[in-house]
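Right after this comes chain A.
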Amino acid sequence: MVPLNWYLMLSAVVFMIGVFGFLTRKNIIIMFMSVELMLNGVNISLIAFSHYLQDMRGQILVFFIITVAAAEAAIGLAIIIALFRNKSTAHVDEMNEMKG
Partner candidate 1 sequence: MLPKLFFGYYAAVIVILSLLVVTRKNPVRSVMWMLLLFFHIASLYLFLNAEFIAAIQVIVYAGAILVLFLFVVLLLNLREELKVKRFIGSWPAGLFVSAAILAIVINVIRSFVLAAPPGKYSIEYIKEATHTKALGTILYTEYLFPFEIASLVLLIAIIGAIVLAKRKTRS
Partner candidate 2 sequence: MMEQVIMNKLGFPILSTLIFLPVAGAALLLLIPRAKESLAKWVGLLVSIAAFILSIPLFTNFDKSTHLMQFAERHEWIPAWNITYYLGLDGISVLFVLLSTLITILCVLISWNAIKTKVKEFYISILIMEGAMIGVFCSLDFMLFYLFWEAMLIPMYLLIGVWGGPNRIYAAVKFFLYTLVGSVLMLVGIIVLYFYAGRTFDILELMTKTYPYNMQFWLFWAFFAAFAVKVPMFPVHTWLPDAHTEAPTAGSVILAAVLIKMGAYGFLRFSLPLLPEASRAMTPVMLTLSVIAIIYGAVICLAQTDLKRLIAYSSVSHMGFVTLGIFALNLQGMEGGILQMINHGVVTGALFLSIGAIYDRTHTRQIADYGGVASVMPVYATAFMIFTLASIGLPATNGFIGEFLIILGGFTANQWAGVLAATGIIIGAGYMLWLYQRVFFMEVNPKVAGLNDIDAREIITLLPMVLLIFWIGIYPNTFLGFMHESVNHLLERVNSGSAHEMNIAKNIMEILK
């Protein structure tokens, strides 16, 4: 039997790789994919908990997360397209309209 801790560690690693990608990549699409990676990391731990606790709620939650992820991907990518159209770049370091 694989201990729960292993799954959780895997989940944490995937999540933190996502965080790392989000924090460091220039390309906004890759940043977006990093976000998906983070969501998947969370999903792994939720499914693992669901299995070990013998409780369906974890899976329900994952189900909703995937739904929201889909919606988020649609909107996010639409924003990226709109952004690209205006700025002709997909690099976040070239977007600093909010500079104080």
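Here is the rule we use: a contact is a pair of C-beta atoms (placed from the backbone, for glycine too) under 8 Å apart; a residue touches a chain by one contact, two chains touch by 3 or more; residues count from 1.
A quick word on the picks: all candidates are chains of the complex that A comes from, given by their letters.
For clarity, every value in this text was computed on a predicted model and none was experimentally measured.
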item	value
Neighbour of chain A by the touch rule, complex-wide, chosen among 1 or 2	1
Touch list for chain A against partner candidate 1, complex	1-2, 4-10, 12-14, 16-27, 29-30, 32-34, 36-37, 40, 43-44, 47-48, 50-57, 59-60, 62-64, 66-75, 77-82, 84-85, 90-93
